[in-house]
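Just passing along the structure, written as structure tokens.
A protein chain is absent from this complex, but the other protein chains hold their places.
Take a look at chain A:
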């Protein structure tokens, strides 16, 4: 097994303690940082897919993401200044009136693992705060709105419509959360919807390609 394959295997198994050393070994063997990063992103895609299919549990996805983060820490000094591997910035938050963040955090984690820089605005985020963050952040390519309560669906609608009407461009808006469906996403004018964290990352990557 090549070192990069070993990194992938350990990452997919959630071995957060082993991945950084393996990443270093791969570098020592002459692999390029961006190739190792891409391999890890691919692995997280596999993990996200397994999660979507119900084949793995939340902690297993969490550990894989932890392994990814630790691996990226090793690569970071080598990737500084190289923007070719970044997919841009993702602004994410739970919409106003809703305090749930477990799902949003999982999505943020998976999106980060897919190669985005993530700005997490937390919970109870007003449309104005989303707009402000989009203006202040560099290279925003994805805006994610999360909500768990059926009663905050109207806030999600307001958020998406405010962002769309702001005149700001260069990014796609995705929505998700237990009561959200593809139909609802279409109805309120969002660009994308995903039913779970794994598919959210896939959707984000797909949408960014269409920019």
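In this section, contacts are C-beta pairs under 8 Å (C-beta built on N, C-alpha and C of every residue); 3 or more make two chains touch, one makes a residue touch a chain; residues count from 1.
We adopt the following convention: contacts and distances are computed from a predicted model.
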>> Given that one chain of this complex has been left out, which of "ABC transporter substrate-binding protein", "phosphoenolpyruvate--glycerone phosphotransferase", "Molybdopterin-dependent oxidoreductase" or "5-methyltetrahydrofolate--homocysteine methyltransferase" is its protein name according to UniProt?
In response: "5-methyltetrahydrofolate--homocysteine methyltransferase"
> Of the residues A:60, A:124 or A:158, which one touches the chain left out of the display?
Replying inline: A:60
> At which residues does chain A meet the chain that is not included here?
Replying inline: 14, 57, 59-60, 62-63
